[in-house]
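Notes to accompany the following structure.
What you see is the complex with one protein chain gone and the rest in place.
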Amino acid sequence: MLIFERSRSGRRAAAQHVSSKGLGLDLGDDLGEHLRHSPAGLPEVSELEVVRHYTNLSAKNFAIDRQFYPLGSCTMKYNPRGAAAAASQPGFLKRHPLAPEAQSQGYLACLYELQTYLQALTGMKAVSLTPMAGAQGEFAGVAMIRAYHQKRGDHDRVEILVPEAAHGTNPATAVMCGFVVREIPVTPEGDVDLAALQAAVGPRTAGLMMTNPSTCGVFERQIAAIAETVHEAGGLLYYDGANLNAILGKVRPGDMGFDVLHMNLHKTFATPHGGGGPGSGPVGVGERLLPFLPTPTVGQTESGTFRWLDKRDLPDTIGRLSGFMGNAGILLRAYAYARLLGGEGMQRVGAYATLNANYMAKRLTEAGFDLAYPTRRATHEFIITLAKQAKHHHVTAMDVAKRLLDYGVHAPTTYFPLLVPECLLIEPTETESKAEIDGFVAAMAAIADEIVNTPDQVTSAPHTLPVTRLDDVKAARDLDLAWLKTQPA
Amino acid sequence: MLIFERSRSGRRAAAQHVSSKGLGLDLGDDLGEHLRHSPAGLPEVSELEVVRHYTNLSAKNFAIDRQFYPLGSCTMKYNPRGAAAAASQPGFLKRHPLAPEAQSQGYLACLYELQTYLQALTGMKAVSLTPMAGAQGEFAGVAMIRAYHQKRGDHDRVEILVPEAAHGTNPATAVMCGFVVREIPVTPEGDVDLAALQAAVGPRTAGLMMTNPSTCGVFERQIAAIAETVHEAGGLLYYDGANLNAILGKVRPGDMGFDVLHMNLHKTFATPHGGGGPGSGPVGVGERLLPFLPTPTVGQTESGTFRWLDKRDLPDTIGRLSGFMGNAGILLRAYAYARLLGGEGMQRVGAYATLNANYMAKRLTEAGFDLAYPTRRATHEFIITLAKQAKHHHVTAMDVAKRLLDYGVHAPTTYFPLLVPECLLIEPTETESKAEIDGFVAAMAAIADEIVNTPDQVTSAPHTLPVTRLDDVKAARDLDLAWLKTQPA
Amino acid sequence: MPFIPHTDAERDEMLEAIGVTTIDALFDEVPMSLRASLPPEMPEGISEMALMQLMQRRAKQDEMSLSFLGAGAYEHHIPAAVWDLTNRGEFLTAYTPYQAEASQGTLQLIYEFQTMIARLTALDVANASVYDGATALAEAMLMAVRANKTNKSKRIVVAGNLNPHYIAVCEAIVSNQGLVLEVLEPDEQTGTIPTDCAPQLSEAAALVVSYPNFFGGLDPVDALTDAAAAAGALVIGVVNPTALALLKPPGQWGASGADIAVGEGQPLGIPLASGGPYLGFMCCRKAYVRQMPGRIIGRTVDQTGQPGYALTLQAREQHIRRGKATSNICTNQGLLVTAATLYLSLLGDEGLRQVALKSHAGINQLVAAAGQIEGVSRRFSGPVFHEQVLQLPVPAADVVNLMANEGILPGLALGALWAPMANCLLVNVTETKTSDDIDHFVTHLANAIEAIKSTC
Partner (left out) sequence: MPFIPHTDAERDEMLEAIGVTTIDALFDEVPMSLRASLPPEMPEGISEMALMQLMQRRAKQDEMSLSFLGAGAYEHHIPAAVWDLTNRGEFLTAYTPYQAEASQGTLQLIYEFQTMIARLTALDVANASVYDGATALAEAMLMAVRANKTNKSKRIVVAGNLNPHYIAVCEAIVSNQGLVLEVLEPDEQTGTIPTDCAPQLSEAAALVVSYPNFFGGLDPVDALTDAAAAAGALVIGVVNPTALALLKPPGQWGASGADIAVGEGQPLGIPLASGGPYLGFMCCRKAYVRQMPGRIIGRTVDQTGQPGYALTLQAREQHIRRGKATSNICTNQGLLVTAATLYLSLLGDEGLRQVALKSHAGINQLVAAAGQIEGVSRRFSGPVFHEQVLQLPVPAADVVNLMANEGILPGLALGALWAPMANCLLVNVTETKTSDDIDHFVTHLANAIEAIKSTC
């Protein structure tokens, strides 16, 4: 039932009504022709109805707090409650984004230190915290690449190269920045096809976007050669940091030769995903892109006070990317997380994320599943392919994903990267225990049995959730995107 | 699975470990023979495991926030989130109970005003906020009655009268205070049997404990005569305020002739029940019991500052009832609730609680259910009896209660008061909507059908909960009250 | 300390199962030359307790006792239930609802949000949020260029009384695709956009109108909308959602209404929190829905015919269409959508209207009272919503500094944005301000002006 269906004309959640007594003014009379004619039609419900409605809705979600959630490429790890509490101090929540610097030193100190940590962990020269998610970080990065070439008068560099396994945001970002996208094939072992890359680079190449470990769940071994190839052709190297969790404290993108990167703080730095956001996608740059960083960033004066740096300090900046200062609260959470873990803790993140993935991959192969890249070491995630099961039993990766929900586990990422048929991309993360992983493997083994013996149970799954599979075709054809009725029948 | 079964030796929720670095002392060496020899065996689990374990446990509960919860005599109404937020300001949460008065004026002001409101609403002369639940309020009240008689040298008054329908805490309290309990019968119309009362009172009578509206869900019409009878016999009148919600702002116990009462703030004043507590049971007294109030209470000096009143101010007090000052945080919630509602809001509480109960009673009779007191007006609650169904279809009140759970509604109170066979005591409260009540009636109507057509479905209910009916006999016989294993198998 | 549950014994068991002896061995595909050591800049880990002590100290440092600073982010009362529920683990720690069956809670909530925003703006459809108000506008511009089949142009005409940071953000974003922004200067007296802007609108892809505008004033949206429609330009309204409880919604501007509306959702139950996370909302006429970026939830049915909710029109999105998507947006501001939906549910029509009315009355009261101070007057004429520019007899920046030292943020000094407005202070009042607060403000303002005057 929708909240609108609970609405009754004239009902109020009265505690939320402010008193306009004693204002001594004829309210709104001065607004004349600007006045709205009729109410919008927001729900008219009691406070209890709101609380009960949304508490019950929440119960229909899977979430890290309730289920193992090995969603590949999404790094669904534990989000420490302490980091949220630290970032939610009243003084932080009430701080206006345009408060004067003199009254913002506590907040600015956190941001400044976070910049320092992110620089250190990625091996870059400077960081701007302003991008509001991974995709905006990518935008900032690619826009900087564009600005760099333009500043040099290198106007012919109109192409951005991306490996075919790249995340959808990579090509979408390149286009948003006015570039043409050129895809580079990936070898059967999950590496970039170096020959194809060499053939593709040239004077039109603005840069290459990649992530390492790649979305194939393997470490790109020829990264040095790739970097050299692109750099020699005059292009720059963009690092999509969505997979940073895998190598945190182990390998630094800056050392691999990348010129610019973004990080997904909502993945690696344990900010909850909130059912779709918010995120935060700081960008880090090497020497060449320093002048182009998006504003604002935080600097420190000789006397130790912190101050905003803007266009006056960075005249070549690509500019502002948000109304204020990005997703400030997420930055505070990330800062808190970095302080909790410290350097050593960060190193263990990459280590144990990798341990969990390799252990799980091993156990799943023992249970009869096929790895997409069986000759490779898993990183923080890995891919299994159900091509065999699809062929022999007509059970798809999506069927298995849905069936896992019945076992109380969130499904891994399905059908990504596109180049592996019937694939599941699985990322356990470092915060999950061996027991949880063993439980997942047991569920998969049980499903493997079902695929052979009771395939219908798999293809018609899920059976235990609030709804069965939804009619996506109808959703797109009979578009129903807003509730039009105003009162219940 | 128990949290202990998730434990692994050597695992830590490391963020919660304080650093003992730099203390410059050999830790604990001075404790010698006092040192504990081996660890207690608390669970060794990660923070994620704790969060997931208890989040999932919570999902196994029914609660007001998720279900309609018409539990008679319990007043399961909406607990405003704003009241909790107001009471949970850091300054309140961090305040030490023994902080000096000069540094406690904010807190004391709230308590002082709350005392005033409760006095006004109940028509009593003074209030002490210290009792920590209804039963402790009863204890305070009956102990005051005892102190009163003893102070007058009236040592023969050793009996407390209670109507047979009284809540179990009433007789239990009387016994805890050293009294003998004498039960007074109730008429078929739910009133106290006045003749029996007249016969019972006498020089041994210390007092009568009752609630009005009674636990039969009806208003005791002869309250004036009852008061007169008891008072004439030299006894005092105790009002069990658990049912105050019914008459809030409509009738005042003080005006009915009661000498002392307790209130259940966790019912009438909307503090959440917390799965069993905490509560708060302030006591109010008339003239005669003023000197005996439990300490501390809050007074105001002429200059307007607030101060604690203790034994020095109230030399005849029955004394202290808690280590500090009762359930202070609950008092702040109740204060906040009183401020939100104001006097007029309080009056509407009683009015709409009564409307809901009477409407629901009417609809249920239309659906074929029998009221225990069909000739009476319902108050904030009412009783139906399933004696008919039990006789003809061998379906009990407990069966219906369990079956309601399958319909997503919490069961009403069952088998209380004991004098009505196969009864359900139903209290919708004022915060539930007509739609919710109609939904309950529809569920009951559906169950009425099942009783006739598919009685097994009712007698074996619930079918949709985490467990089916539990083996209470085994629970009491093979006592298992603590988990003895230390490690999982 | 990392939140890693492994005991040493378990780690060893796992390594053994894999067939290696150390975790380091799992990094054997990483060239040795690339292996990093611990950067010295990284601090040691601390306990949650130490973290809380540190952050409490820092947060306290920045606390102010009273604020009249708005300028795009507004201090409203947030009902306690909003974040109590938003912070439930089931909302907080879920991912984007790709697995619809395991995400009906979030999906239905977004559908409800879309409905609320569509109703508030009187437009047909809304998306599930973009980053913030500024980026929502940038996306709207790109969308308008794609959607406008009449004027096939990359020129966008922008009201000059729009939040200047929004203009800056749009420049940074849309110029990469060759869009050109052309700014309409507001009137000196009223601060609103003159209705005689037809020449500029001709051949433009869209006109962007701010309602209220950055100075708090109300532009002639009906006339502007009609002028744009006549010129074949789409109309993009940048609106304050609180204001829409009181003011004419974009869907009802002029003869045919605006085409796209965007705005900052922060006023809907989201704390100021230094500027984010907030949420950008976007809505439009149904005809343009396939050009709208961001996630959209549709109501459909499951295999048993019961209603359910799912992501729809995904062919607009990067994860399906990659380079051909309407935008690169992926992660959006989901949790803030949850908060806003709760806020709007709790307030309802009447509650939001009261918030708007009280804020409106408050600014009028403040301006009247401040006007009693010598040399203080309204900078612009005409009605405002809940914000107003005060003309001061001294530099506004000095006033801000003085008052901030006393714990009061009096507003935004406009000199840094427009040099000629050095003596102008943008002041906001919301329903959170009592008459006492306003009196307090006026007293301190008078003192500050006096103090500055006497030092020069």
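A, B and C are the chain letters, set down in written order, and residue numbers restart from 1 in every chain.
The rule is short, and it goes like this: contacts are C-beta pairs under 8 Å (C-beta built on N, C-alpha and C of every residue); 3 or more make two chains touch, one makes a residue touch a chain.
Since the model is a prediction, treat every value here as computed from it, not as a measurement.
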{"item": "Among shown chains, those touching the left-out chain", "value": "A, B, C"}
{"item": "Selected from B:Gly91, B:Gly153 or B:Gly304 as touching the chain missing from the view", "value": "B:Gly91"}
{"item": "Hidden partner chain, touching residue among A:Gly28, A:Gly41 or A:Gly82", "value": "A:Gly82"}
{"item": "Footprint left on chain A by the chain that the document does not show", "value": "8-11, 14-19, 45-49, 51, 55, 80-82, 84-86"}
{"item": "Those residues of chain C which, in the complete complex, touch the missing chain", "value": "47-49, 52-53, 77, 79-80, 84, 87-88, 431-432, 434"}
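Please note the rule applied: only the chains that are shown with their structure count from here on.
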{"item": "Winner on C-beta contact pairs when A-C is weighed against B-C", "value": "A-C"}
{"item": "Chain A-chain B separation of Cα centroids, rounded to whole Å", "value": "47"}
{"item": "Between chain A and chain C, centroid-to-centroid distance (C-alpha), Å", "value": "20"}
{"item": "Mean-CA-position distance for chain C and chain B (Å)", "value": "46"}
{"item": "Two or more partner chains touched - positions in chain A", "value": "15, 47, 51, 55, 59, 64-66, 78, 80, 82, 90, 340, 431-433"}
{"item": "Residues of chain C whose C-beta touches two or more other chains", "value": "1-6, 10, 46-48, 79, 81, 89"}
